[in-house]
Structures are given as structure tokens and as C-alpha cells.
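Sharing a structure below in C-alpha cells format, with a few things to ask.
The other protein chains are all here in position, but one chain of the complex has been omitted.
Showing chain A:
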Amino acid sequence: MAPSRTSTVKSKHASKHAANKTGIRNSKTASKPTNDGVSKPKSANSKRTTSKGAPQKIKGTSHLATLKKKRRVYTEKELGIPALNMITPIGVEKPKGRKKGKVFVDDRESMMTILAMVNADKEGQIESKMMKARQMEEIREARKREAEAKVAMRKEKLDETKDGLRKKRKRSTGDNGGEEKRESTKSDAMAGTRPLKLKKKTVSFA
């Protein structure tokens, strides 16, 4: 917005100067150097131009109106520019347009709204706590079950090995002597040291 405005103002000045130069050549104002006009305040210049002719008068008034609008000078306060061109800390800067001092809450409605907000907040917190506790409980239960299952498996394995060992012992004390004898004869036959008694002689016709 701002740059476009400035450009329009410039163009108006240019047109004004052009009109002066072309329209009133012999007048005193025309003979004056252009620098002089620039140095003078612009409002005076515009007044002079309006006093010249009737058709220009209408134009001049409209210009004046627009110029007056454009010319609005903003004070530093209005712009909100800091007095010194430096960064002001957040805590130091005071908010504009707000009441100075404390704002009390004494009416029922505002107290109710605050209470409702706080209550909702607390409800949410309690709810989330309960959810968390429930989840933790579930996890704990699952872990407990897993641990129990593991213990049971280990016990089963231990029992199996125990049983196995017991059986082995029984074998070694009862049946093991006969078996060993049988095994020894077999091994002798394989080695060829003793002929096998079990083999029968047979006759075959070619």
C-alpha cells in the first residue's frame, strides 16, 4: 500500500509542474525558478494554483482533499515504534489498552468458567492416570503369566531329566549284564577272532 501511495503523490506533483509551465508562461509564478517552488511548503503552492482559474479550482480542491488525506502525519505513539531503536525485553514492555494493576474476579459467572476449565482439566488428568494404570496392570499381568509359564516349563524339563536318570539307573542294575554279553559276542564275530555258531552249513546245486 505505502509504495503505491507515494508513487501517486509524485505523479501529481509532476502534473502540477507541467500545468504551470504550459498554461501561464508570462506570469510571475512561471518566471520563478522551479527550485523555489519545491523549497516552499506544498500546501502554499497548491493554494496558489487553486486561485488562478475556475476550471482549475475544482481540480485543485479535489487535489487538496486527497493531499490532506495522504498527508496525515503519524506520531511515534500511533505507530508504536519504540522510542529508542533497540530491543525491549518482553517483561519490561507493558501491554497497551489494558487496565493497570490486578484484575479481580468476583462475579459468579467468571468464577464458574474458571472452575469449569479447572474441573475439565483435572478430569482429563485423572482419566489419563487411570488409563495408564490399567495399561500398566495389563502389562504386569502378561509378564507374570509369561514368567509362570517359563517356570512351569523349566520344572517339566527338570522332571524329565530326573526320570531319565532314574530309568538309566534301573537298567544298569537289572538288565544291563545280559545285554553286554550279547554285544560282546557280536563284536567278536565282526572282528573274525571267533566263528559264528549260529551260521548253518547249506548245500547248493549249481
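In this text, a residue touches a chain if its C-beta (ideal position, glycine included) is under 8 Å from a C-beta of that chain, and two chains touch if they have at least 3 such contacts; residues count from 1.
The rule is short, and it goes like this: contacts and distances are computed from a predicted model.
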If you look up the hidden chain in UniProt, what protein name do you find among "60S ribosome subunit biogenesis protein NIP7", "Mediator of RNA polymerase II transcription subunit 10", "Endoplasmic reticulum oxidoreductin-1" or "Chromosome transmission fidelity protein 8"? "60S ribosome subunit biogenesis protein NIP7"
Out of A:V105, A:I139, A:A152 or A:L165, point to the residue that touches the absent chain in the complete complex. A:V105
Identified contact with the non-displayed chain, of A:I81, A:I114, A:V151 or A:L165: A:I114
Residue-wise, where is chain A in contact with the chain that is not depicted? 102-106, 108, 110-112, 114-119, 121-122, 126, 129-130, 133, 137
